[in-house]
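Note that this complex is displayed minus one protein chain, with the remaining chains in position.
Lettered A, B and C in written order, each chain numbered from 1.
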Amino acid sequence: MDDTPGYSDDKTAVLKRLRRIEGQVRGIERMVEDDTYCIDVLTQVSATTKALEAVALKLLDEHLAHCVVDAAKRGGPEADAKVKEASAAIARLVRS
Amino acid sequence: MDDTPGYSDDKTAVLKRLRRIEGQVRGIERMVEDDTYCIDVLTQVSATTKALEAVALKLLDEHLAHCVVDAAKRGGPEADAKVKEASAAIARLVRS
Amino acid sequence: MDDTPGYSDDKTAVLKRLRRIEGQVRGIERMVEDDTYCIDVLTQVSATTKALEAVALKLLDEHLAHCVVDAAKRGGPEADAKVKEASAAIARLVRS
Partner (left out) sequence: MDDTPGYSDDKTAVLKRLRRIEGQVRGIERMVEDDTYCIDVLTQVSATTKALEAVALKLLDEHLAHCVVDAAKRGGPEADAKVKEASAAIARLVRS
């Protein structure tokens, strides 16, 4: 069995996005320190939440395309377990 | 290729949930007709949204477990297409 | 104190939207009865969830513009209570 996570090809792209999100969070901190108007802070928080969700959807897509599809090809109980695990992650994402 | 949708085993359960949701929506209509206090109407709208999301997560889980896993077993470009399609549905769900 | 809910002016418009949503839910039931492809059912569920959220945002906007603003004008502990109640409704909505 291959232990490489599904996002390994796009690791650099995923890391780049996460570093940009880290910068967005630091930007929100500075806005709060500078007493920026609440609504402008909220707009940045919404944008950062959307960016985080986009990373999650990217990771999930890679996970389905690699880990879940590979487990399905091998068949057996592992395929069911992988689908169950992916569905639980999707539910956490939809509810977050 | 099998055309039975993934939820076919749970069709009765899914329909039962949808009929309950239909009843919840009718209940909200009655609340609005009766000039029920806004916040109480909103509480019912949130509960109904959650119930709809739960149906979506159920349908998605069945879809992954059947349609996507079966396509993965058969392999080829259809497997990639099914994953792409499922990822797009998950994105719509997360953003809705 | 005025007991008319905030949405009373738009009652007809809100009811019209809710009846359309009820129709969408019935449409999803028919899709499931007819064994429609999972992804197409999911697309309709996402659309219906979005329509319900739009009703909730409309109700909330009317509630802030009338009930919360009126309570704020009267002042006193009732204004605080109305804001607390509205914030709790917003949190339920964001998390649903």
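Rule of thumb we're sticking to: contacts are C-beta pairs under 8 Å (C-beta built on N, C-alpha and C of every residue); 3 or more make two chains touch, one makes a residue touch a chain.
What you are looking at is a predicted structure, and each value in this text was computed from that prediction instead of being measured.
Peer 1: I need the residue numbers on chain A that touch the omitted chain, in ascending order.
Peer 2: Touching the chain left out of view, chain A contributes residues 3-8, 11, 14-15, 18-19, 21-22, 25-26, 28-29, 32-33, 35-39, 41-43, 45-50, 52-53, 55-56, 59-60, 62-63, 67, 85-86, 89, 92-93, 96.
Peer 1: Considering the entire assembly, which residues of chain C contact the chain that has been omitted?
Peer 2: Contact residues on chain C toward the absent chain are 53, 56-57, 60-61, 64-65, 68-70, 72-73, 75, 79-80, 83-84, 86-87, 90-91, 93-95.
Note that in this section only the chains that are shown with their structure count from here on.
Peer 1: Count the residue numbers both chain B and chain C use at their shared interface, divide by all numbers used there, and answer same if that is over half, different if under half.
Peer 2: same
Peer 1: Between chain A and chain C, what is the gap in Å from one C-alpha centre to the other?
Peer 2: Taking the average C-alpha coordinate of chain A and of chain C, the gap between them is 29 Å.
Peer 1: Which positions in chain C are in touch with at least two other chains?
Peer 2: If we look for residues of chain C contacting two or more partner chains, we find none.
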